[in-house]
Structures are given as structure tokens and as C-alpha cells.
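Every protein chain except one is present and positioned as in the full complex.
All chains are identified by letter, namely A, B and C, in their written order; residue positions are counted from 1 within each chain.
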């Protein structure tokens, strides 16, 4: 897995935000909520989760909409939506740099931003991407060049309660055995992501660590 | 545009004007019956029509209602046949939107907005023919229309453009001079106090020359004012003579 | 037959005598630097100087200085007679468009109920509001008071006010309506004219006494005779002619122009040259009255 680095609380207008760098890939996420929601989007018994994805270049198209949908569904599973009926939780994701394993980075940064915003969650999620290359080798956290040459790209999202799968997104062809291998490898490495979350929050919330 | 000499050695511009000379201004008040106020202006080949409705009850979204002053609503549009190349969208593109905002801002500052709380004044401006200085002609036309509608203002608002060619500031530039790549300074003033209501400049102008160009533009606004003022006086005199009012 | 004329020819020949009026001001002009005056409509104070904010003629009443613009939206005053259109039926009130700066209000408590009864307004009445006056109805009313934001409150608590039934409405500039003691005139030619201060003029056939006293809630929808219609149409065209030539509207001016127009067909009155002729004949008669 590549190096992970995060910056929290950089933005002032939102309720929580995170800038996550995984390798060269970099994503900033801001969270508003629970907040007011437009009447036509209001749900009586739970919160409305909305995700806006902003790509760096050009206007949003179909691909961006689908991306928003995947992230929205993942986040909705994680958020304790019943705790905030008739309110909205808005997640805005800004692309900073896409150098591979992009979806995973977006989901992880959304999770960190939700943590920073203090939104009630059922559990945390960690996304890990792996690539099956032409030789059948599995590469964790591929970069964009590797992604181009690969055979299949799989992104798994696990929860930290019982490590069940929350979301899977795949591209390309692979055998069911390869899928199982990838799942177990990603599950293993997702623990490290959870560890990273924990460390980040510990550092943020601790007093003694206060440097400066 | 290379090859075009904007200012001849004798000191004349392409259309034969002197550097500080304005184009011919012709204007008329009260060109429409159903509007509360209307005016038509020609500045050289730029022709603009303006109408004013109001003050009246807020129409449309009541969210725009202002409790302490009147809402000034502007709409700037250019006729599809106003330019050399047929315009596809008469309004709503970014440039028109910007122009609408600028007009609103200009008249917000000049109209005595506090007199009519909770109501709305509409200013519609239509450019019929465009030959440079669209903003200026629009402002001048709208001023006349507002006066025709009897809406209280601090003063006239007069606008004029200016440029800088061969170390000489030139006033009231036409389309050719505008598109030659030289600087373009647009200013709207309250001519009696020389206060600037709106100022905009495009393309490059050296900071040292700014003062000269502003001076000429402000002075030209005063010239525009003389013309507009006379038109208003003639219009009012003519009407009130036949009014049978006792004064 | 189609009547065609060139646009340019219609332009009135500029009167040669457009000599400038001495006390004419334009926005921003300094009226006086004397601080002893009071600031009226159409003026503002800056740097201890009184400036005009509209183009028009300066009027001085003792210490008060006003500038009256030639043309402006109707500015209501208590006691004015107005003609308006119901645009909204609300809680215990109607909203009336009087071509004023803001919509005017007619309270349920300020109307005479059908039959001229004077009693407390019950809930029933509230529910029946749309039966009395509904959206689109024309009414004549008097300005009862002016709210702080300039909106007018109307009342129709006199039998002469109320719903208008059959007739014709003309919109002219409010400044052309001369303020008189009464704005309701039953003209000898067999028509009634209401000169609303807000610039709305209503012309209808003269009713007999009894129906007029109902406050107009029962609309008389009997067909109007052809003779009456012609009188109404002629009056309408005369009012338009007068307003076109910026003549003040009041009973005498309307009547005189009506008399002058009798020589022409009703539909011909609106032809510019005939219009001018009628007005030119009317003007000396009015002047000879020594107004």
C-alpha cells in the first residue's frame, strides 16, 4: 500500500473536511450537516445524504454522476441516518489529483471528513483498490499508469464492525478465484486504513500531542 | 488591428472626429405610451431603446423584496440584428448578464431607492444597433427613461467611454476603435458632482496614463449631460406648455 | 377602408413657442441654497443645498418646496377617488391594483355590504367575500388612509362607490386629472364619467336613481342601447384626444371637447388631424372661461 497522509479542518465554512493523499492521488472532501434540506428532498424518517463530486476539468457528465452515486450509497450505509430525520447531510468531493486508486481515495476522504464533522455513524468504512495485471499478479493501490495496462481493477469497501463488504466496484474481467484472493488481500489492508483513521483522530483529539 | 491608423498625423480619428469629440447624440423621451417612462437614444450608430416600469408591487419571487428600499430590476438585451454577425441569444449569455448587473449597480446608486420601500422598478434596455459604447448608450437611455417616468434620482447618470491612442486620450470610441485592442475605459458619473458611479477598464493601459483618460471620460460625461439636460428641458417645456397648468 | 399614413407625418409639428419655463428643474439641479425652506416631494438635501430629484416645475407653498414631475406613477392622497381592479381575495381584505406604487388594500370592514346594511362583519361575510368582489372586478373607491410604506387603504362606504358594471375604462397619466370637489359627473349627453385620481377614467351610461343606490353589488347586465353606446364611445375618444394633447381632464374640458367632436363620426375622432382640430377648438373655449 502507498503512503497515506491527511489534513483535517483546513476549510472554514463547512462542518468538517479532510484532504487525503494516497500516493500521488489527492482528494479534498467537505461535509455539511446535519443541516437544513430542501423540502422536495426531505425524507420524514431519516436524513437525506447528498454527494456532489467536482472534477478538476470541464463540466460534470455521466461518469461523474455515477461516481457520485457510488459514493452516496456507500456513505448512506455508513451514516446513522435515522438519528437526523428531515435533515440533510451534504458531502462535496473535489478532485485534486487523480493518479490511480481514485475511488478508494474519495471514499476514504469522505469517511475522514464525516469523522471530522462529527456526524453520527454506524461504523467506519475503508476502501482499498487492487489491480490484476496481465500476468495475473495482484497489485495493491495501483497508480494510473499501472491501471491503464491492467486486466481488471477492483475496489472494495469494508466496514470496521465485522469487516463485511459495503461496496464493490470492478472493471475488467477476472475469475472468481481471483476475486476471492483480491477480497482477502484488500480486507487485510483495509485494517491499516482503519488504523490510519484511528491515529489521525487520536492525534487530532489529544492534548499532549499538541505540538507548536 | 495592424495597419489601421486610429489617429492621423493631423489629429483626426478614423471617422473624422477630433480626439475629444463625441459622436452625435440624438434622443427622445416618451417614445412608448404604456410604459411609465421610455427613451430612445442614438450615439453615432449605436441605437438604444429603454423603458421603465414602476415603482410597482414586486412581481415574481417575493423573496427579492427589500424592506427599506426599492428593488431595481434591469434587463439588458441586444437585438439579434444589432451586430454584424447575427446574435443567437439576445440575452442571458454571460456578457449580457454582466451588463445587466452593471446597469443595476449603476442605477441602484443614483435612484433615491429609500423612497419606495417594498416595491420594484424595472428598467429594460434593448440595443437595436451596436457600434461601440453599448453600456454608455444604455445608461444614457435609461437615465432619460427614468426621468420620463418621474422617478427621483440624485442626478442624471451619464456614461462615456474613452481610449488611449498614440499618447492621446480619445473620447466616445466606436466599434472599430474598441476592437483595435487598445484600452477601453468606461465611466458613468453624476455629472454635477463628478462622482463616479461606475468605472470599468479593459485591455492594457499604463498606470501613468490612467489619470488623463479618466479626466477625458469624465469631461465627456459632462458633455453628454449637456445634451441630455437640454433634451429633458425641451421635453418638459413642450409638454407643460400645452398642459394648461398654471405656473 | 384602410386608413394609412406615414409615421413621420404623425409627429406633431413642434410648437414654435417652446420657450423654456423659468422654474423648470432637472434631477440634480440646485433649487435653493437657502436653508429656511422645507423639503417636499421631488427634492433632496445635500451639502445644505436643496436639489431637485425629478424633472419638472418647482412649486412653492409658503416654506415648502416641491417639484412636480410631468408624469409619474399615481401617488395616493387621502380622499382621492380611484378606480381599481381586484387582483387578490385575501383574509378579510381584497388587494386592488390602482396603478399605484404598491397594491392597495380594501378591508372587508371598509365596504358596504349588499343592501347597504351596517353591521359587524361575521364569519359568513368572510366566506362570502368572493361573492361580493372577485378577482378581475373593477371598483370605484376612495382612499381612506396611506400606510407608512406608501400603500393605500381604500373604502367604498358610500353608495356612489362600489363595483362597476358596464362601461369603458381609459388609462391616462394621473397628473392630467384635475383635482375637483367631485370626480363623479353625470353629463348632459346621457353618460356618467368617473375621473379617478389615479388616472383611470370610467365612462358608463347614466343609470336611473334606484339601481345606483345598491352599491353596485347587483350588476345590471341589461344590454345598453346603441345610442348610449355611441355616446360612451364618443366620450372615450374625446378623453383620449385630450390626454394625447396633454390637456387637463375635468367635467368642462370633457364636455366641451365632446361638443366639438359632434361634427365628426365617432371613429374618425382618433385620426390625428381631427384630434388636433377638436382640441384646437376646445382650448379657446376653456380659456375664455377664464380659468
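The criterion applied here is as follows: a residue touches a chain if its C-beta (ideal position, glycine included) is under 8 Å from a C-beta of that chain, and two chains touch if they have at least 3 such contacts.
FYI, contacts and distances are computed from a predicted model.
**Student:** The complex lacks one chain in this depiction; which UniProt name from "Exosome complex component RRP45", "U6 snRNA-associated Sm-like protein LSm6", "DNA replication complex GINS protein PSF1" or "Large ribosomal subunit protein uL3m" does that chain carry?
**Tutor:** UniProt lists the chain that is not shown as "Exosome complex component RRP45".
**Student:** If the full complex is used, which shown chains touch the chain that is missing here?
**Tutor:** Taking every chain of the complex into account, the missing one touches A, B.
**Student:** Where the complex has a chain not shown, which of B:5, B:80, B:166 or B:202 is the residue touching it?
**Tutor:** Residue touching the absent chain, from the options given: B:202.
**Student:** Among A:24, A:42 or A:133, which residue is in contact with the omitted chain in the full complex?
**Tutor:** That would be A:24, which touches the missing chain.
**Student:** Using the touch rule from the top, list residues of subunit A that touch the missing partner.
**Tutor:** Within subunit A, the residues touching the omitted chain are 1-14, 17, 19, 21, 24, 26, 28, 30, 32, 35-36, 52, 54, 56-58, 90, 92, 94, 96-97, 99, 140, 185, 188-189, 192, 195-196, 199-200, 203-204, 206, 209-212.
**Student:** Could you please point out the subunit B residues that touch the chain left off the display?
**Tutor:** 94-95, 97-98, 101, 105, 108-109, 181, 183, 185, 190, 193-208, 210-211, 214-215, 218
Assume only the chains that are shown with their structure count from here on.
**Student:** Based on which chains are in contact, what kind of graph results: line, ring, star, complete or other?
**Tutor:** other
**Student:** If you average the Cα atoms of each chain, whose average lands nearest the overall Cα average?
**Tutor:** B
**Student:** Computing the C-alpha centre of each chain, which chain sits at the greatest distance from subunit A?
**Tutor:** Taking each chain's C-alpha mean as its centre, the farthest from subunit A is C.
**Student:** Looking across all chain pairs, point out the one with the most C-beta pairs in contact.
**Tutor:** Among the chain pairs, B-C has the highest number of C-beta contacts.
**Student:** Determine the centre-to-centre distance between subunit A and subunit B, using the mean Cα coordinates as centres, and give it in whole Å.
**Tutor:** 53
**Student:** Rounded to the nearest whole Å, what is the centre-to-centre distance of subunit B and subunit C, using the mean of the C-alpha atoms as each centre?
**Tutor:** 33
**Student:** Considering the complex alone, what residue numbers of subunit B touch subunit C?
**Tutor:** Those in contact with subunit C are residues 30, 36-37, 54-57, 112, 116-119, 147-156, 190-192, 229, 232-234, 236-245, 247.
**Student:** Could you please specify the touching residues of subunit C with respect to subunit B in the complex?
**Tutor:** Those residues of subunit C that touch subunit B are 14-15, 17-21, 23-24, 26-29, 42, 44, 46, 51, 53-57, 69-73, 97, 101-103, 149-151, 245-248, 283, 286, 291.
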